[in-house]
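Omission of a single protein chain aside, the complex is shown with its protein chains in their original locations.
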Amino acid sequence: MSTAQVIRIAMSSPGDVSGLKSLFASGRLAPGDVLAVLAKTEGNGCVNDYTRGYTTFAYQVLLAETLGVSREEIARKVAFVMSGGTEGVLSPHVTIFARAGAGGTASGPKRLSIGVAHTRDFLPEEIGRMAMVHETARAVRAAMTDAGIDGERDVHFVQIKCPLLTSERSEDARKRGRDVVTTDTYESMGYSRGASALGVGLALGEVDAGRVSDDAICSEWQLQSAVASTSAGVELMNCEIIVMGNAAGAGSDLVIGHSVMRDAIDGEAVREALGSVGIHVNGSVRTADAERIVNVFAKAEADPSGYVRGRRHTMLNDSDINNTRHARAVVSAVIASIVGDPMVYVSGGAEHQGPPGGGPVAVIARA
Amino acid sequence: MSTAQVIRIAMSSPGDVSGLKSLFASGRLAPGDVLAVLAKTEGNGCVNDYTRGYTTFAYQVLLAETLGVSREEIARKVAFVMSGGTEGVLSPHVTIFARAGAGGTASGPKRLSIGVAHTRDFLPEEIGRMAMVHETARAVRAAMTDAGIDGERDVHFVQIKCPLLTSERSEDARKRGRDVVTTDTYESMGYSRGASALGVGLALGEVDAGRVSDDAICSEWQLQSAVASTSAGVELMNCEIIVMGNAAGAGSDLVIGHSVMRDAIDGEAVREALGSVGIHVNGSVRTADAERIVNVFAKAEADPSGYVRGRRHTMLNDSDINNTRHARAVVSAVIASIVGDPMVYVSGGAEHQGPPGGGPVAVIARA
Amino acid sequence: MSTAQVIRIAMSSPGDVSGLKSLFASGRLAPGDVLAVLAKTEGNGCVNDYTRGYTTFAYQVLLAETLGVSREEIARKVAFVMSGGTEGVLSPHVTIFARAGAGGTASGPKRLSIGVAHTRDFLPEEIGRMAMVHETARAVRAAMTDAGIDGERDVHFVQIKCPLLTSERSEDARKRGRDVVTTDTYESMGYSRGASALGVGLALGEVDAGRVSDDAICSEWQLQSAVASTSAGVELMNCEIIVMGNAAGAGSDLVIGHSVMRDAIDGEAVREALGSVGIHVNGSVRTADAERIVNVFAKAEADPSGYVRGRRHTMLNDSDINNTRHARAVVSAVIASIVGDPMVYVSGGAEHQGPPGGGPVAVIARA
Partner (left out) sequence: MSTAQVIRIAMSSPGDVSGLKSLFASGRLAPGDVLAVLAKTEGNGCVNDYTRGYTTFAYQVLLAETLGVSREEIARKVAFVMSGGTEGVLSPHVTIFARAGAGGTASGPKRLSIGVAHTRDFLPEEIGRMAMVHETARAVRAAMTDAGIDGERDVHFVQIKCPLLTSERSEDARKRGRDVVTTDTYESMGYSRGASALGVGLALGEVDAGRVSDDAICSEWQLQSAVASTSAGVELMNCEIIVMGNAAGAGSDLVIGHSVMRDAIDGEAVREALGSVGIHVNGSVRTADAERIVNVFAKAEADPSGYVRGRRHTMLNDSDINNTRHARAVVSAVIASIVGDPMVYVSGGAEHQGPPGGGPVAVIARA
């Protein structure tokens, strides 16, 4: 069985690849083992955030030059998931997910295992609809198999990169006599994230197959996955899926656990997630325990009701600062205050990922 | 001895005075008892934040019409302290400080008492310099006397509204052959806040009189007050000072306590402040205790080092969102996650108010 | 016949009413003659722009106190149209429209005349639909009669303040078994502006009655009015209409003319509008002519195609600055560079008001 590695590296700017370069140079990480690059970049996290493209390009150049292959090949083999927005105390960084060929014994304790899968390419008219939900669910199961994870309850985080609709893609559907879920590019991101999340929910038995429908996507918010984290990007037409869970016999020294924040200030859920990997916290994590934490992953969104704990918030009416920016600042501050570290991964846009205004939170820690 | 009242009221917009109007109508509060109006308004909290002026005007109109006096008289008799910026979960609201003539016995337990004082008007060349520090220190002592607070350690929050330099004021000094601390209006706000905070520190024995000097203001950051909260406004040339502390025999059913956040994610300090008024917290405040809390008051600023807990933050380099906005989002999220309520008072700009990147945090609660 | 007065006054802040106060004090303007207050205030012009409410409140307080009547009565009798956003060189100001009882002779040359009318209150389900279009058209004709304007071609600017849908209003319709045009508050502003503009177009014969339908509103962009300028506000449920045109025998010394900007940089249209009131311009207005200009009124929007003159613009993808802010900066700069004065009125959101990406531009000048 393969061995998962998860390494968090600080970045001094969106083009900074020096940390990973050093790991390669020192032999601590083999360039060919890299499965995924998950970055928190310092743009606005919204439409015109080019820090995501910059970081992707910089890491593709590094990997291509190091491995002596084309950038196109790197793009095919490695998943690049970029989440823009380091509001508040959030600290720009990249998390490298890697997997070495061997290691582990089938009889050992459950440890972190990472599985990867892709869906087929979607047609524009499938994006944000049931075809996407079902195909994503299938691929999530395939990624579980790839990871050697048997039970749904051993899956703790499913990171998905999904496509969106551009005007060209919508036009292509229209020419073939098909309609799309929305012609608004920005809105299509939400539908794609939502359908992908419901695919996770379906695969893991979190949502009732009988209740998921085209109409329910981005509408029936009580349908939720507690472990899905999805983000839409323009550069692909399929879903790239990274399943993280614990598997018996995985050769890693890491474990993963999760909980669900019921709202943006739900510190108890963060403590529950930490507790699930054996880090018990009253107020803040003790120094000794802090060293065990590799990273925390969470989704954030402004509560669509306009209220948090019965108090009016102003995030949805703010025409100067996008509400996702506010939400990331809040959730990251809550997590940082508990783990004592602002270099965590908090991403915006949480359709069907936890309850409205809340979202999944997962922890990877040394066992 | 007089009885302090502190009432927190939600606002639906910067012009919403309906809550206070209802309190007057119901007889729960006598209009003439109002000492100060401390609001958290939903603007950007920076230079062009007109929500502060709007709220001030709206409350002045209400009080003037209710009491049948001119708006000018209201402006002279009531302190209006407006802090703009409700980033993240912060919920717009106003805190009304009032004081009724009688109540309390000299022999009772220590309870919240509020004292008010003004400095003389400053000359432009005195703003942000030692003349301001000394005169503010004198007025803080006067406000303590007004509140019947004997000991420095019984003072837990000193809210000061201080002046700033406009180009006209700087020019006036220049014509008289005097120079001012800075000709930059925005910078002068920091100097004025800093000198006022050092005045508090001097009055309460927090800073060594021998070390405070013109050069030390906004430079020697280890000189700090743990209870000062100062904000600069264009509409006055003196300092308006509200001292909050506990006094034996005060007739209020409220108490106040405080602590100092060492950085923006210092949840432990928030728990210490709560503990100091008898609310003991592990993670978050219990529901029963939550009802005791009247409001939490804190200062926030982006750590000037560019780092929080050794991690690079991006607040100081963000040209889209002012760093004070980021800082308020963070500190309010941390406090809200602990007290379970986002309607708290967090204000930006913390020169000499707690350590760099941190700031005072105070709690008023029912005894 | 009554005499129209149009006076432009600089504002030093959203609460500054000193200019109008002076006009009253000097007797140059009678408080009771004020028909409308049209302001360009220095907020963001988007959802959380409270400078509009602040200015409205400040002028209502001034007028109520001056005339010795309630603020409610002022709100009923005077139209307050607030346009937020003074991007680029735009200079905050208010334009006061007034009308004195007498003056003019039926035989004189055509001069500026101002007419006012209101529609009935709309039901929520009527907003943004044909009921609104027809009722607005009727009221525009009534305002023309009020102004003594006979021909459609003598109408050069129709300023309308129209309602929007809040969640309460949508809910009210739903309870009565009716659906609304959209449940999105922000979107409802566009539908209301669009339907009001089509009402103007219908009244003036600019659009073919047979082609206007519920489906065409905010969809068939070739249906346009060349003189409509509409803005939505939360404080009313009907439309307030101010028609400006030239009428024979009007006693004013002012005239009005207009043209239509085909895109945001269409300087020629600005020159045509100036030419229509007898100010002929090659590059920029000559000093002597500049003194004749009272104000220029224009609508601005980011070209929805994503292109201006075949060049990609980035306004629609900018998540830091709202596209209406960009558009106002551009159109006002073009106008200011031609008239040599940045204190002009440029308002955003131009549905069915001129062509996509363009908009009406009108000039009021001394004859």
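Of note:
Think of it as A, B and C in the order they're written, each chain with its own count starting at 1.
Note that a residue touches a chain if its C-beta (ideal position, glycine included) is under 8 Å from a C-beta of that chain, and two chains touch if they have at least 3 such contacts.
All values derive from a computational prediction rather than experimental measurement.
Displayed chains that the missing chain touches over the full complex: A, B, C (touch as defined at the top). From the options A:G15, A:G108, A:G275 or A:G306, the residue with contact to the chain not on display is A:G15. Here the missing chain is touched by one residue of A:A4, A:V34 or A:A58, and it is A:A58. Only one residue from C:R111, C:H258, C:R325 or C:H352 touches the chain missing from this view: C:R325. Interface with the hidden chain, as seen from subunit B, comprises residues 44, 46-49, 314, 317-320, 322. Residue positions on subunit A in contact with the hidden chain: 13-15, 42-43, 48, 50-51, 53-54, 57-58, 61, 320, in rising order. Within subunit C, the residues in touch with the undisplayed chain are 10, 12, 42, 44, 86-92, 264-268, 271, 281-284, 308-309, 311-315, 320-321, 325-327, 329-331, 333-334, 336-338, 340-343.
Just so it is clear, only the chains that are shown with their structure count from here on.
On a Cα centroid basis, the chain most remote from subunit A in this structure is C. Residues of subunit A in contact with at least two other chains: 44, 314, 320.
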